[in-house]
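The other protein chains are all here in position, but one chain of the complex has been omitted.
This part shows chain A:
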Amino acid sequence: MNTTKTTHNRRSFLKTSLLSGGGMMLSVSWLSSFKSADKLQTLNLPEQSAMLNGYIQITADNVVKLLCPNPEFGQNVMTSLPMIVAEELDVDWKNVVVEMGPHDNTKLGAQFTGGSNSVRMYWKPLREAGAAARHLLRQAAAQTWNVPVEEVTTKAGVLSHANGKSANYGEMAGKAATLEVPKGLKLKAPKDFTIVRKSKKNVEGQKIITGKPLFGLDYRVDGMLIAMIQHPPAFGMKLKSFDALQTLKMPGIKEVFSLKLYEDGFEQGGFDTRTFNDLLVVVGKTTWEVMNARKKLLAQWEPVGDTKDVMAGRGGKREVVVPGGLESTSTQLEKMQELSQKPAQQLRKDGDPETAFQHAAQVIERTYNAPFLAHNCMEPMNFFAHVTDEKAVLAGPLQAPGWIEPTLSKILNLPADKIEIQMTRMGGGFGRRAYGHYLTEAALISRKAKAPVKLIYTREDDMTYGIYRPMYTATYRAALDANKNLIAFHVKGGGIPEHAIHANRFPAGAVENYLAEGWQIPSNITIGAFRAPRSNFNAAAEQSFLDEVAEAMGKDPIEFRLELLKRAKENPVGKNNEYDPDRYAGVLTLVRDKSGWNKPGNEKYNRGVAAYFCHNSYAAHVVDIVTRDGQPYVERVFSAMDCGIVINPDAATNMVQGAVVDGIGNAFYGALTHKNGAAEQSNFHNYRLIRHNEAPKSIDVHFVENDLDPTGLGEPPFPPVFGAVANALYKNKGKRFYNQPFQNEMDKRM
């Protein structure tokens, strides 16, 4: 991980320049401070943002071009980020052209899509960029018309003065480009927004519906070859030897070679995770030819044994032992069961939980389990690379070009300015494409093949050669006194290879005696961020457990949560509570009101509720299940979100609806299991994804209206879906489900 400059003092450098044809270009560089506790924990990002720079270009014929700094994977940043600039620039959205920016962390900032960061991170800088450009245009008009700048107004890209003079931005752009950039600009009050908070269509909508080549898999150049990797058949195995004779005889095949991704001792950054280090590569002319020829490889594999990875990190270099062995899900579950009984690391303690549990009138204890999950981005991993001795050009789907560039620079022995990474639209990301190993693989293959190459993972490669959501477990205990008051709460979480516990989150702060503990089991199965890392398990387990506790206390589940939040607000227990009780309660009351919770008219439904805070935002859902063809079916969902100011409401609604569908699908069906190190699922015939007929008929999304700076939306709605589904399922089936995926537990397959 590389941090460029960091500072807590906000300074900005704005630079104007003349565009050919007489327009203006405004470059804005910021040294800005921003802090994100959540992101630091879940994604190991640097503590402050790097330099940030936004581009606005206005041509003499009044075309306004805005660059999107962050890669797009379906969360609609290519529309929402430019909307933020356009708002302060006060331009007619119809005249705006959006382009994906180049990878340039110095000029365009962190350029990382993930952690629900895009809008949160760019909100202020992009507003300031827009405001600065608008001011320069007003100044240019003031000078031209010989009037004070304060008297020049703007409206939708037109400058005017009370004396009747008016001009569009394009006419003043050339002059504006010669002016000094002002200091201390005032930003609009939210009540004056005309673009932000008004739904705008996806700027790439027309290209998507006409099948334009937007994605990495669509990228091609003349003479480009196709490469595929044959990876070991199981975690814990490596290549011993191979015979490519038959493969090389197949039509279109150029060469077969083996490749070491990282040399021994290579210092890996946090996002350099790779699944297998020794790769067998087939290079040929077309995808189908390479796919077929690869099947003819005769490869011998052998156990890797324990290996050592060297990790670079903030605390300096450290060695991590990756255990050898061929792991199976059944034995992993046994091991987790065993470790859950042993002492664990204490993560937080308030009051005296041990005594409280000893004196409890009733103790409720439940254990929850969840499997590895494969991301299954619709577009499998792939990347284009053309590497020569002088430079490297790469193009494809990637969430964080700035994280892989230093790795490439070291491995290819090329300075960063000789590495060009183009960001294509991504066919989904969900955290998977934060790990750029497939890009490094493509680069090494291109260098060895001495040709432009596109590395393609088949669906089977993508699923069995993954960086999965870890396998988690957690045991929750609640102590009630004789009057059924909650007097103590204990969570002990574990996982392979990490636990999911966020010790300072709700209900920490709301219960007098509280204990959080964690333990972990190392593994050679590679894991990484998956939409709302850790939270996606916690919300499932904790929110199911709270439902059960409320029931034992004879309380309504929403009222019970609101009471706890009231306590956390008025008389918080302990320190470092991460959430804002008011915002948390806000989404609960909103979803209660919108769903008609406890109101007549909903008798046909088995209802479940859950709420969660993660990635700086708050989400609550009410899930309504009916029985359809003998099976529980989520027919209706109500969602309430608090993510501060919503930039693009319709697109935000789309994203929440998508998160709900994703959550229902993974709660019911998602699972990646292993036998002797080999993934037991390889394609969509045995890895079940939610389909049209299983999606709800309606998902009614509501946003808390406030003027808070945006706090992010891609991840927060996802985790509580699991809990709400579990709670509704209990009402539907009359029994609680503790093991994901629920469909397997219903069918007794786990």
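Assume a contact is a pair of C-beta atoms (placed from the backbone, for glycine too) under 8 Å apart; a residue touches a chain by one contact, two chains touch by 3 or more; residues count from 1.
Operating definition for what follows: contacts and distances are computed from a predicted model.
Engineer: Match the chain absent from this complex view to the correct UniProt protein name in "Fe-S, FMN containing oxidoreductase", "NADP-reducing hydrogenase subunit HndA", "(2Fe-2S)-binding protein" or "Pyruvate formate lyase activating enzyme".
Structural biologist: "(2Fe-2S)-binding protein"
Engineer: Of the residues listed, A:Q75, A:T329 or A:N606, which one is in contact with the missing chain?
Structural biologist: A:Q75
Engineer: Given the contact definition stated above, which residue among A:P102, A:G428 or A:P572 touches the chain not shown here?
Structural biologist: Spelled out, the listed residue whose C-beta touches the missing chain is A:G428.
Engineer: May I ask which residue of A:V149, A:I208 or A:A361 touches the chain that does not appear here?
Structural biologist: The single option touching the absent chain is A:I208.
Engineer: Out of A:T458, A:T473, A:N606 or A:S639, point to the residue that touches the absent chain in the complete complex.
Structural biologist: With A:T458, A:T473, A:N606 or A:S639 as choices, the missing chain is touched by A:T458.
Engineer: Write the list of chain A residues that the hidden chain touches.
Structural biologist: 73-76, 199, 201-202, 204-206, 208-215, 217-218, 220, 226, 251, 286-289, 376-380, 425-430, 458-459, 650-651, 654-655, 657-662, 665, 683-685, 689-693, 695-699
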